[in-house]
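Let me begin by presenting the structure, written as structure tokens, before commenting on it.
As you look at this complex, bear in mind that one protein chain is not there, while each of the others sits in place.
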Amino acid sequence: MNIRYFAWLRTKVGKAEEEVSPPADVTTVGDLMTWLAADRPGFAEAIGRKGVVRAAVNQDYAEPDHPVKPGDEVAFFPPVTGG
Amino acid sequence: MNIRYFAWLRTKVGKAEEEVSPPADVTTVGDLMTWLAADRPGFAEAIGRKGVVRAAVNQDYAEPDHPVKPGDEVAFFPPVTGG
Amino acid sequence: MRSTFDMIRVQEDAFDVGAELAALSAGRTDIGAVASFTGLVRDFVGQEGGDDSKIAALTLEHYPGMTEKKLAEIEAEANRRWPLQASLIIHRYGRMLPGEPIVLVATASPHRAAALDSCAFLIDWLKTKAPFWKLEEGDGEASWVDARDSDDQAAARWRLPDES
Partner (left out) sequence: MRSTFDMIRVQEDAFDVGAELAALSAGRTDIGAVASFTGLVRDFVGQEGGDDSKIAALTLEHYPGMTEKKLAEIEAEANRRWPLQASLIIHRYGRMLPGEPIVLVATASPHRAAALDSCAFLIDWLKTKAPFWKLEEGDGEASWVDARDSDDQAAARWRLPDES
């Protein structure tokens, strides 16, 4: 699974991208966030603040109950501020 | 009093502009329209159709009860269609 | 906020939309948003594909003096309602061909909503308040364009609560 981080979440986690292989019981975006948070304190802190982290699966916005599977590209980022 | 006609009202009346000296009892735009219509059949026909002739006095839109006096510039025209 | 670039132009010559918009914000670093509307002569009336309604040329008649006065009032009203940094109205008169610009309105503001809303306001108000009349030349005789209820409705949405 390819994980991507953007904006201040990227600087919090300390990397823009990583390959991970979560256990089989990680089946949703929410599961993945909890699993990633376990040994990424910056990520844990960010998702602890409500409403500041958004997710996308394969380049579409995804809620915490959205499924994830091996091979997916999953991105985490703050609310967008373009335009 | 300087009278101006625009767009199809100008072609109906057959002139773009004229100087007139209405009698003293012509004190409003409405009075002036009635007085002008007496010997201008194209103008009479146009003002006979409701809502198709607008007026301006000294380059501001004016309703029929708006006063007119010697020296005024009074214009008649159809609803505007610019932009 | 005082708008530092207010301009009204009523002219016969065509104009370059890009150059006019560039001038609006040239040398400035305080503008966050520019909205523009360009009206062009199009070669058909009503629905696209109607082959009985081709337009060969358009002639705009105007009331010199009153036109400039009304456009200045419309621009001043936009500046009262929104915090604009610049505004521009250019409107042509005379004969023009399909594809040519008729009118350009543009507004600049630190913020997007003010620029967008004031731009729509300018063109909606101009349509019902500026003394211009369109004469269309098609296949047959030239004909004066009728005013449209939809233009009155578009202008009405900008009416303030205390206006009748």
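Should a chain be cited, it is by its letter among A, B and C, assigned in written order, with residues numbered from 1 in that chain.
Operating definition for what follows: contacts are C-beta pairs under 8 Å (C-beta built on N, C-alpha and C of every residue); 3 or more make two chains touch, one makes a residue touch a chain.
Everything numeric here is computed off the predicted structure, so don't read it as measured data.
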Contacts of the hidden chain among displayed chains: A, C
Sole contact to the chain not displayed, among C:Ala14, C:Ala113, C:Ala142 or C:Ala156: C:Ala113
Chain not shown, touching residues in subunit A: 4, 6-8, 10, 56, 59-61, 75, 77-83
Where the missing chain touches subunit C, by residue: 1, 16-19, 21-22, 25, 27-44, 48, 97-99, 110, 112-113, 115-116, 119-120, 123, 127, 150, 154
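Throughout what follows, only the chains that are shown with their structure count from here on.
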Furthest chain, CA centroid comparison against subunit C: A
Gap in Å, rounded to a whole number, between the CA centres of subunit C and subunit A: 48
Centre-to-centre distance between subunit C and subunit B (centres being mean Cα positions), rounded to whole Å: 26
Centre distance in Å when subunit A and subunit B are each reduced to the mean of their C-alpha atoms: 72
Set of subunit A residues in contact with two or more other chains: none
Multi-partner residues of subunit C (at least 2 other chains): none
